[in-house]
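All protein chains but one are shown in place.
Chains here go by letter, A and B, matching the order in which they are written, and residues are numbered from 1 within each.
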Amino acid sequence: MELIEWTAHEAQQRLTAGEVSARELTEAHLQRIGTVDGSVRAFLTVTADLALAQADAVDERRRRGEALGPLAGIPIALKDNLNTQGVKTTCGSKILENFVSPYDATVIARLRSAGAVFVGKANLDEFAMGSSTENSAYHTTRNPWDLDRVPGGSSGGSAAAVAACEAPLALGSDTGGSIRQPAALCGVVGMKPTYGRVSRYGLVAYASSLDQIGPFGRDVRDCAELLNAIAGHDPLDSTSTDVSVPDFTASCVPQIKGLRIGVPKEYFGSGVSAEVGATVRAAIDKLTELGAIAEECSLPYTEYALAAYYILAPAEASSNLARFDGIRYGLRSRELAGHIGLMEKTRDEGFGAEVKQRIMIGTYALSAGYYDAFYRRAQQVRTLLRRDFDRAFETFDAIVTPTSPVTAFRVGEKADPLEMKLADICTIPVNMAGLPGLSLPCGFAGGLPVGLQIIGKPFDEATVFRIAHTYEAATDWHTRRPTL
Amino acid sequence: MPEYEPVVGMECHAELLTESKMFCGCRNAFGGEPNTRCCPVCLGMPGALPVMNKKAVEHVMRTALALNCRINPVAKFDRKNYFYPDLPKGYQISEYDFPIGVNGWLDIEVDGKPTRVHIRRIHLEEDTGKLFHVPGGDNESFVDLNRSGVPLMEIVTEFPPDIHSADEARAYLLKLRAILTYIGVCDGKMEEGSLRCEPNVSIRVIGSDTFGTKTEIKNLNSFRAVQKGIDYEVARQAELLGRGERIPQETRGWNEAKQMTFSQRSKEVEQEYRYFPEPDLVPLQITEEWIEEIRQTLPELPDARKQRFERDFGLPPYDAAYLTDAPALADFFETAARASGDPKAAANWTMGDLARLLNTSETDISRSPIRPEQLADMIKLIGDGTINGKIAKSLIDEMFRTGRDPIEIVEEKGWKAIKDTGAIIALIDKAIADNPNVVADIKVKGLTQKKSFLVGQVMKGSQGKADPQEVNRLIDERLSALD
Partner (left out) sequence: MNSTLDRLPDNAGGSNKDSGMELSHEDVKKVALLARLELTDDEIEQQGRNLNGLLHEFEALQGLDVTGIEPTSHAFPVFNVLRQDEARPSLTREAALANAPEARDGCFVVPRILEG
């Protein structure tokens, strides 16, 4: 097996054993990017020089006999909405085309000190608004399993990079499914941790009360390893929770005997394609076979999640994106105008259609007279969704559903924005309730990967990892690779 | 023309005295090179997040207690959304429906008439940056974000307003500043903008229970400006109504040079701030314990201190009010009063010669070259007759100039009063001998008023160090001894 196909933990063993150097590993991945990214287009920026410098530094430290962490020398792709000092951070938007960040996001700082190797900034739907990367202002990333299809989104670049072996690990962000849905469509593992588990400092905000940063990997252990490195309280993020962080790799043991798993019937409705439904049901049977107790349950308010999400997220976004006014950084319209005109023109030129759409929705939903009918009501629905899960978790240790109702769709296939939004019906409620959710490969439909979503109790990523690892250990879906 | 009464609401912003800004670690200071106290948070960089400054929160709690407010058990922050080049994030983090303090009051007195001014709310927010223009740069403005994110406290009076004149507005502002400086939450410098006041003014026919359209006055940066601005608005509005015109609801700026207000922005089109709870911050839970802890840190407030000065030092109300206006002044006086054991004298010297010297040299009392203990020593020197009042006037000037101890100066300059009667009698006898005709006028013509001439001669001879009363007495003795 080639270097580039190693998981992070496999690569780490070989680095520690001295079978390979960080530079060799990095060069192999940069070469792979050179070979396949012309067609996959997972990256917006490839940071070869930075990567090699980081790799050499790790090799040097190893030569000096320093103790190195599990991520030292491991290549990683970073979603381009994570501030990375000295590197372009565009959010897939024209309005930040030449923005070179003056600071590191907390997760980036932690990865730097862990010795991780940054190979590049991954493509995304503009400001993480979308489910296909088709909203990127630069280009659409292609699904490594079928280059005519989308990788999902918004973290499509991160998912595709890992699936195409351009990097063993990647970071993404998930507001309504933006890690789990592309992980499902690209046949890799992706997790959205509990809200507050990982610092959001330096993540360019889409919807602050829903956003979480999370890991991508080609197996569950790699995701656990990466989450270990980025999780934990951060004094720079008031919403990062001050709770102890367990070693998530310790949960990667094949043991789910007696675990109670809820299967919410609302997640297998008409929206879910027959093949996906069948594949996920088969995976659930596998879990019972492995000792888990699966029972159908109900989360009755699920049907309201989408509408509530499309009020709350755009409302927060309309405010979060107000700072892009062409004054302190980013694009400024060249047209002459007073300061009001300057802002309007700059934002008109700098934002894409979907972003403008969401800014409009959010602005309207917050405007005088409609707040109670929209924003407040949506927040109340959020409470009802949380109660749904609270009730379910009185009985169950975890909940499993499809990650995406459908497999990867063709580029340009979902022109209707509303149809596109349905791609997130299975993942949105998890963000609304702030819960941890993981997607892992559980089979194929028509040659395209299908994802199984495992939802856990607040701050109980451990149980989610345990279930995922147990399933993974008993199946080989995660070992399948697209041919490029 | 009917008689109108002014109706004035006060909206004051106070920059809080903290080391760092409201939501980031940048230094909170005045002036300096533009954009040198900025970081990703206060620049509104993508991805940066706010974290609340505990001291700023406690300053607002302190103020709420000093202004007799109720403190909300749960206070939260909201986003006030609007676009402006000095507002980096496109929203101001403020408090909308759950401010820290509500329903307080503050007592003022104008011409002996006491008024209780009710306060509606006190909330915490962040200041904006500064926009300025340079001569020549006609079509551009410059943005300095050093002030962006400085903790700002907003204090709003209750509606309907209790203030019905510019004098009352001024008294309110003076009292407010005194309290804020006493409790150490704001330096009260209107000229530096650390205390800003935006009165909203309307007028109505006296006795009417409906309110007129209000106008808000901005950029008033002195107490005088506040008073003049309100007076101007009241007159202007009365004139408009007199002409049967309506008053447009608007924001008007104060032009210090022209001493008039001018229309700035029409408020007719209601701004839509689209408030919603700030998702990047969590709410404040303010417990009784926390409130108590803060209450313990409250010093004696201006009113209490004024009353104590009247009671313990027997000061007249005017003096007591004058001396308690600012904490530094009150501290200076109190130290001098106690050390000298002569409060009345301490008050007179502090409000008289010392105030004169401080004003002419534009020195703040906190930086006075004369320490209160030194002033007390000087008062003692007068009290025990070591020097006389005339010499004291030159002495305090010298003390202010050099900052040296009074006794030192007196010794060096030989300013001690002459106690030796013999020496004085010698001077008197010389004066009598030198001015026979004056003596004749007194003794023969009985022109006793001419005696002052002899006193003058003797004082001159003593270089002012003789005690004038003593000299008078002895001259009478010597004159009668002539027969």
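Here, contacts are C-beta pairs under 8 Å (C-beta built on N, C-alpha and C of every residue); 3 or more make two chains touch, one makes a residue touch a chain.
For clarity, every value in this text was computed on a predicted model and none was experimentally measured.
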item	value
Touch criterion as defined above, residue of B:Arg177, B:Lys228 or B:Arg274 at the omitted chain	B:Arg274
Of B:Glu126, B:Asp144, B:Asp353 or B:Asp467, the residue in touch with the unshown chain	B:Asp144
Candidate in contact with the missing chain, chosen from B:Met190, B:Ile230 or B:Leu284	B:Leu284
Touch criterion as defined above, residue of A:Arg14, A:His139, A:Arg386 or A:Arg481 at the omitted chain	A:Arg386
Absent chain, residues of chain A that touch it	98-100, 102-103, 195-196, 209, 235, 238-239, 241, 303-304, 306-308, 310-311, 318, 322, 325-332, 336-345, 347-348, 351, 356-357, 359-361, 363-364, 366-374, 376-384, 386, 417-418, 433-434, 458
Contacts of chain B with the absent chain, listed as residue ranges	7, 9, 11, 18-20, 24-28, 33-40, 43, 51-57, 74, 83, 85, 96-97, 120-121, 131, 133-134, 137-145, 154, 156, 158-161, 200, 202, 211, 213-214, 218-219, 253, 264-265, 270, 272-275, 277, 279, 281-285
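One rule holds for everything that comes next: only the chains that are shown with their structure count from here on.
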item	value
Whole-Å gap between the CA centroids of chain A and chain B	57
In the complex, chain B residues that touch chain A	40, 43-52, 79, 81, 83, 85, 88-91, 141, 143, 145, 270, 272, 274-276, 279-282
Contacting residues of chain A [partner chain B, same complex]	81-83, 89, 91, 96, 99, 101-103, 105, 200-205, 207-209, 235-239, 315-316, 318-319, 321-325, 327-329, 339-340, 343, 363, 366-368, 371, 375
